[in-house]
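A short write-up of the structure that comes next.
Only one protein chain is missing from this complex, and each of the others stays in its spot.
Our next item is chain A:
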Amino acid sequence: MLGFPGDKMGWCIRAARCAAVLAMSAAAVPEVRAQTLTMGVGAPVTSLDPHYHQLSPNIAVGHMIFSGLTSTDAHARVVPDLAESWQAVDETTWEFRLRRGVRFHNGSALTAEDVAFTLARVPNVPNSPSSYGIYTRPIREVQVVDSHTLRLKTASPYPLMPTDLSLLMILDRETHANATTEGFNAGPMAVGTGPFRMASHRNGDRIEFERNDAYFGAAPAWQRVTYRMITNDAARTAALLAGDVEFIDQVPTSDLAKLRADQRVALSEITGLRLIFLTFDHARTEASPFVTDNDGKPLPKNPLKDVRVRRALSMAVDRGAITDRVMEGAAIPAGQFLPEGSFSYVPELAPTRYDPEGAKRLLAEAGFPQGFRITLHGPNDRYPNDSRIIQAIGQMWTRAGVRTAVEAAPWASFVARAGRQDLSSFLIGWGSSSGEGSNPLRNLTATFDREKGYGASNRGRYSNPEADRVLEAAMRELDDAKREALLQQATRIVFEDVGIMPLHIQKNTWAMRKGLAHAPRADELTRAQDVRPAGAGR
């Protein structure tokens, strides 16, 4: 009876035949209340189909209903989930052993056939605007060895297989044979092996969950969870203060001071994996569209191609001032892709020291003793305080002699221009979902190359053959220690060349009613299984 949520107990009080039960559990009523959790999240979940749209809120909810072969812990390190263990049998074969006795919410047993079915479904979800097919593409062949063993063959060595598989939620061959995205959204197909069952779903409003008592992992603390989407920042904070929700994510930096002072509220925070950085126009050797001389006439050559100019611009920025004042402490200054403690973090690569005089000297050395003019672009609705950050940088650059105009635009129109190489310098962010260096190296700074699939988000078209060569060597290296050394080497090359200019790494902050405890995640996911009553151990 302890498992009943509060409202059912209310019903029980009215029913005379419950009297005996009630007498038994009357003392436990406060605990019964504590079995429900209402969460307010800032980004809407767009689909319950775990393979339809790759988006953080969808992944978070995916982790509650489904499970992957592998998973990642709070610091984005790969840990076992449905697979108990895995190993590279040879250069191009990964073997995964499944956990035994796992059942889907509808009682169907998990076998290797289900995994094979899932891997076949992933690239073939109709109309997907952002498919998970990129993670199954390296797999050439799936071999079902026995009911609980599986081999994945790749064309070339692929060290990231266990990392990538943490993103693919496993479905049931019997249940999901003809499942459509609509079937998941409506409910009947939202059946997985995860810690919660989906009870109801109102698109863009809320999702209700119930505990899966047959879950193979640690039992979640909550019998019922309501996952409400409250996109307005101020309204989300107000809902927490009013007691309508007990837990919120994406706490706006402007509310941090107020919430820290509030006796009823506790905060949890962790340094995330999202780097905010500036990109320069590397695509043009001649005039860059938003760089001119001091009279407004185009410069014959693009000064941003000169590493001294890039270094000067980096030295002219006071990162500490931005993280302290603009971000109100919700970020740490960054000198590379990832925070300390991550796989392939380079210890000696510190954030560039603020040195406006040195910046002026370097600019003079590069042939710009009087500086030049530039327009710095950025989004105004994408990252916390994005438009205020570029304003601050604009002032700092101007002080160092580079007269800077600042132009912020909504993400939808900004990102299209950035992707067409229309801009000279702009602010953008990158979340390294895998928590290791190959992900940003491949996507952000590798030479744009359609065949290899490298540099797809390299919007400044930075290119450094030496970094490319080391990265490619790392991508063939199955030995973790050797791969880490190679990734560190590539990272060092990119940042010594100021291929991109790192600003800061965001901290992720959650707020909750006192009496709750939360295990914060570097990957920003907000999941009910990470929240517990304070004092209750895992």
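Just so it is clear, contacts are C-beta pairs under 8 Å (C-beta built on N, C-alpha and C of every residue); 3 or more make two chains touch, one makes a residue touch a chain; residues count from 1.
The definition used in the following text is that contacts and distances are computed from a predicted model.
Colleague: Of the candidate names "ABC transporter permease", "Putative transcriptional regulatory protein TcrX", "Thioredoxin family protein" or "ABC-2 type transport system ATP-binding protein", which one corresponds to the UniProt protein name of the undepicted chain?
Modeller: Answer from the UniProt record of the missing subunit chain: "ABC transporter permease".
Colleague: In the whole complex, not just what's shown, which of A:T36, A:S108 or A:N185 touches the removed chain?
Modeller: Touching the chain that is not displayed is residue A:N185.
Colleague: Given that one chain is not shown, which residue among A:A199, A:A235, A:L299 or A:A321 touches it?
Modeller: Counting the whole complex, the residue in contact with the absent chain is A:A235.
Colleague: Check the options A:N127, A:Q263 or A:T285 and report the residue that touches the missing chain.
Modeller: A:N127
Colleague: Check the options A:S47, A:Q488 or A:T526 and report the residue that touches the missing chain.
Modeller: Once the missing chain is taken into account, the touching residue is A:S47.
Colleague: On chain A, where is the contact patch with the chain that was removed from view?
Modeller: The list for chain A reads 40, 44, 46-47, 49, 52-55, 126-131, 133-134, 137, 181-182, 185, 202-206, 228-232, 234-235, 238-239, 241-244, 381, 410-413, 415-416, 419, 430-431, 433, 439, 443, 450, 453-454, 456-457.
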